[in-house]
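What you see is the complex with one protein chain gone and the rest in place.
Naming follows writing order (A, B and C), and every chain is counted from residue 1.
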Amino acid sequence: MTMHIGQAARRENARRHLAGRGRFVSDLALPRMLHAVFVRSPMARGRIFEIDTSEASACPGVVRIFTAAELNARCTPWIGTLGHFAGMQSPPMNILAEDEVLWTGHPVAMVLARSRAEAEDAAELVMLDIEDAEPVTDGAAALRPGAPLANPAARDNLCYEAVLETADVDAAFAGAAHVVEASMTFGRHTAVTLEPRAVIADFDASSGALTVHHGTQTPYQFQDVYSRHFGLPEGKVRVIAPDVGGSFGMKLHVYNEEMGAVAASLILGRPVRYVADRLESFLSDIHARDHIVQGRMALDAEGTILAMEVNDLTQVGAISAYPRTSAAEGNQVIRLMGAPYRMSDYRGRLSVAFQNKVQTSQYRAVGHPIACAVTEALVERAAEATGLDPFEIRARNLIADDAYPHVSATGYQFEKLSHQACLAKLHEMMEPDALRAEHASLRKQGIYRGFGIASFVEITNPGAAFYGVGGARISAQDGAVVRMMPSGDIHCAISVTEQGQGTETIIAQVVADQLGVTPERVSVTTGDTATTPSGGATWACRGAGIGGETALRAGRRLRDRILTLAGALVQADPASLRLENGAVVDATGAARITLEEIGRIATYRPDTLPDGIDHSLTVAHHFAPTGYPFDFTNGIQGSLVEVDVETGLVRILKHWVVEDCGRIINPLLVDEQIRGGVVQGLGPAFFEECQYDADGQLTNGSLADYLVPMACEMPDIEIAHIETPTGDTILGAKGVGEAGTAAAGAAAMNAVNDALRPFGARLTQTPMTPLRILDALDAAREERTDP
Amino acid sequence: MKLDGEQFLNADPQTVWTALFDRDVLAGAIPGCESLDQLSATEFAAVVKLKIGPVSARFKGDVELSDIVPGQSCTLSGKGSGGIAGFAKGAAQVTLTPEAGGTRLCYDADVAVGGKLASLGNRLIGATAQKLTDAFFANLSDALTPPEEARSA
Amino acid sequence: MKHLLTTTVNGEQVQEAVSPRTSLADFLREDMGLTGTHLGCEMGACGACLVLMDGAPVHACLVLAVQAEGCTVETIEGLTETGAAADLQARFHDRNALQCGYCTNGMLMSAQALLAANPDPSRDEIRDALSGNYCRCTGYEAIVDAIAATASDRAALPETKAEAAE
């Protein structure tokens, strides 16, 4: 029988998008719907004296203008801390700024009108009297004693700090033959989903029911948030996430504006729509990264890595995001350092600082690109210091493929990874010797090319160890309801959600194989708290590994139910039967009864079944990962670039990825997840940066000025796989969503530095802009002429 | 953003100094000034309308002279709110030095914009600030140049 | 004051009173219910709102509805109904050249215009034609592949060859 797991099935739900039949929240219009526009602070830090809404209130179409006093009263504040981050602080956050504004873009008033245009007309006339104060923009300065407070409700500017260390770090450095160091800066960037954040909150006072159409990854989380913060019974809150125009972690955080839309709908009893425009997105969507890291690595004379030590300063905005916090990324950075390598000692220090900028939080590949870039820059320097080839030094230090289970120096438990096999495969794909020869000859013509590689470990399939242990109400389990229709067709309602990754497709493939049907006969419903069971949904690479396993187990329970029924109907031992090609077959492979016939009998003629037999063709199953706290995956990437040393422009010529995400359910979708992820790694490496001036003003807050990677600048990406299934589940699948993003920037930086090696120049800051490249070249020139 | 420059003015330092504190001269020198009300010897309330290419905004704010060393130096600062477009502020330290036939005016300015102007105007913020600063001191120079000389120049 | 706009949308003549400030994109989405035209930036930088206006792709967010007076406008819904881009849509589907689907409308419009003007584009020419179309999900390669495959398909069709020879 054909197995559908492992097949490159196309996405059924892509057809709607290709026909222009997508259903995004931003497409939806409800009767009596009002449009919300927020009036925002133009300054990063200040005290509100007066908000004058009188002129604005008189504008045509305006229904209501809220300020903090009225709107905030409807909603309890939220606090972005986690219990397992000891000592962490974050002041409470409300929908609208009350006395203090904390970042440029902080909402201070909410205008509701019959159309977005009329709401914007009125917002222009809301008069703000805000006395500006000196903002805190530099995280390092913020942590010095006596620094002004970014958030006056906080004790100080230290949101969280942590140290992770083994016993013998200092001894390892003291006894090292080589110590290499790097100071690196990783710019702030943001998700820039093509569909901005969108919500329509619809409170029906007659029934007390709140329905929120919400472009989010995590509908169940928001059902809980809205229920608790607005004092509504959970059963009266329904969250529907239809098609979502990109998310990447950005659309699972709690934002002032969505909370505002719900509060306004509760007060007014009408649907309230808020769709961020692009300028608002830059000022309110979470930003990501913004790290300054000092790292060093100790090696023995043979080039064996002995130890690493890093300090990470994460700069997060004026509050910590809710409910996942803004400290989780730094926490992950210091734990993923050196992860691919055999290394016995390690010290990582993390400081998370408040500042008057947009809050940062989890975005695709949380912490991975930072840890990977620092580690791989150090490995590259170690290769130089020891005279080893970049492939050779990695071959010597990557954890051996037969050395599992392995516990990293930072305490992560790896079940089984395949670094060495990936390295060998990448070598075969890249042919580095040929590249080197070509580069040497091109250099004679003044053309500077370089390649770089970067190994990585990716965290996927997190259990409750991620957030649950810290007290956050973020589900670590997922649920599926699988049922057979009278026709024998299958339906699966599942808690993992779809933002285009292909969740629904892989769930159909998994369920199909359990029930012996083709995926075309399996329809899948996601994204609605009223019609699907509760679960964690799609984030941190849970869709395939946890969602897939949930579907598999639910499917097997339905299979068993069907076989029991079939056994009764065809007078056979259910254990001798199995499902194949839409029918029940016996040990000889002969079809005994079709699914359709079972469906017909169980639905329309249950009276013909033996007494007491369970004829319900619906099963529910919930699954939470057990065993390892996370399923780690691994891989390696290579990047080939050409640097124009006169202009600082870089052409990315080619990118390679070898990846091991365990059992591959759908290679077509896996490869495109990797490619998309790579581009989200290359974007921040070369282009993307939220630029702030010293006054805390975002100076490139539009799509004309914030440079996202576009088709002309991105390379073709060659992908290969090693498949090491996890033994923790039947399915064996791990996640793949973060893999591309995790190491693309690190490989690219090593490639740029390889190209610049003849000049002795080195980049240590992302994005690697033309200006930074020219500065690095000048610095190297000065160093040589001025010893 | 830091801007500095200097301008030779065809008048003695005392005349220049007096002009800097003269409402009419200031109103004529501030680019796009629609109104300037004197609140005290050193404080003014201003309405300024600026149109630079595709951007047009009306700012309401104040202009102030401080750090006064009579006849020699002062700080000329201003800030204005342009409503939803954002705000602009700046301070210029101005020093006057007598020179043959007139006065050398040196300025050292720091200007900033906020809100939408900051997030959208980055590409041309430097050029705009320079243009407006140049225009202010050129207008001041014109005001101090006797009309007949201006005509013959 | 509203203007009476007369225009042809997906082959149907429509007359609607529109406010001058209404963009073509908002007119199509809100007045015509053609929500396949997406808004990503409303300033001509992302390409999600491309429609064909008198046959050429334009940003519906940068065109006022009143400027479409007397024009023909085709949206993704129209292209789908006529089948004019069916092969391109099929190749996008085969190659998984879309994930969230929000950019897809614009990608198809750019691709359709490119292939009409240049039936045998190189990969660089395809990327150049997409230079104003932002996609956050795919990494672009699959989109380039899908367009290249459509070009090959069309070149292999005898009638297209004949047309090209004319």
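We adopt the following convention: a residue touches a chain if its C-beta (ideal position, glycine included) is under 8 Å from a C-beta of that chain, and two chains touch if they have at least 3 such contacts.
Note that contacts and distances are computed from a predicted model.
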| item | value |
| --- | --- |
| Among "Carbon-monoxide dehydrogenase medium subunit", "ABC transporter permease", "Pyruvate ferredoxin oxidoreductase beta subunit" or "Nucleotide-binding universal stress protein, UspA family", the UniProt name of the subunit that does not appear here | "Carbon-monoxide dehydrogenase medium subunit" |
| Missing chain: touched chains present in the view | A, B, C |
| Residue among C:Cys61, C:Cys100, C:Cys135 or C:Ala148 that touches the chain left out of view | C:Cys61 |
| Touching residues on subunit B - with respect to the absent chain | 1-3, 51-57, 84-85, 116, 120, 122-131 |
| Those residues of subunit A which, in the complete complex, touch the missing chain | 115-117, 120-121, 124, 277-279, 646-647, 649, 687, 691, 693, 699, 702, 704, 707, 710, 712-713, 769-771, 774 |
| Subunit C residues that touch the omitted chain in the full complex | 1, 3, 19-21, 23, 26, 42-44, 47, 50, 53, 56-59, 61-64, 66-67, 69, 109-110, 113-114, 128-129, 131-133 |
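As a convention for this text, only the chains that are shown with their structure count from here on.
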| item | value |
| --- | --- |
| Interchain centroid distance [CA atoms averaged], subunit B/subunit C, Å | 49 |
| Distance from subunit C to subunit A - Cα centre to Cα centre, in angstrom | 30 |
| Multi-chain contact sites of subunit B, meaning residues that touch two or more partners | none |
| Subunit A: positions in contact with at least two other chains | 702, 704 |
| Parts of subunit C lying in touch with subunit A, wherever the complex brings them together | 21, 29-30, 34-43, 45-46, 48, 75-77, 80, 89, 92-94, 96, 98-105, 108, 123-124, 126-128, 130-144 |
| Residue ranges of subunit A touching subunit C (in the complex, touch as defined) | 10-11, 14-22, 24, 26-27, 29, 117, 191-196, 243-248, 277-278, 499-502, 668-669, 672, 675-680, 702-704, 708, 710-712, 714, 716-717, 740 |
| Subunit A partner contacts - residues on subunit B that touch it in the complex | 81, 83-84, 86-87, 112-116, 118-120, 122-123, 125 |
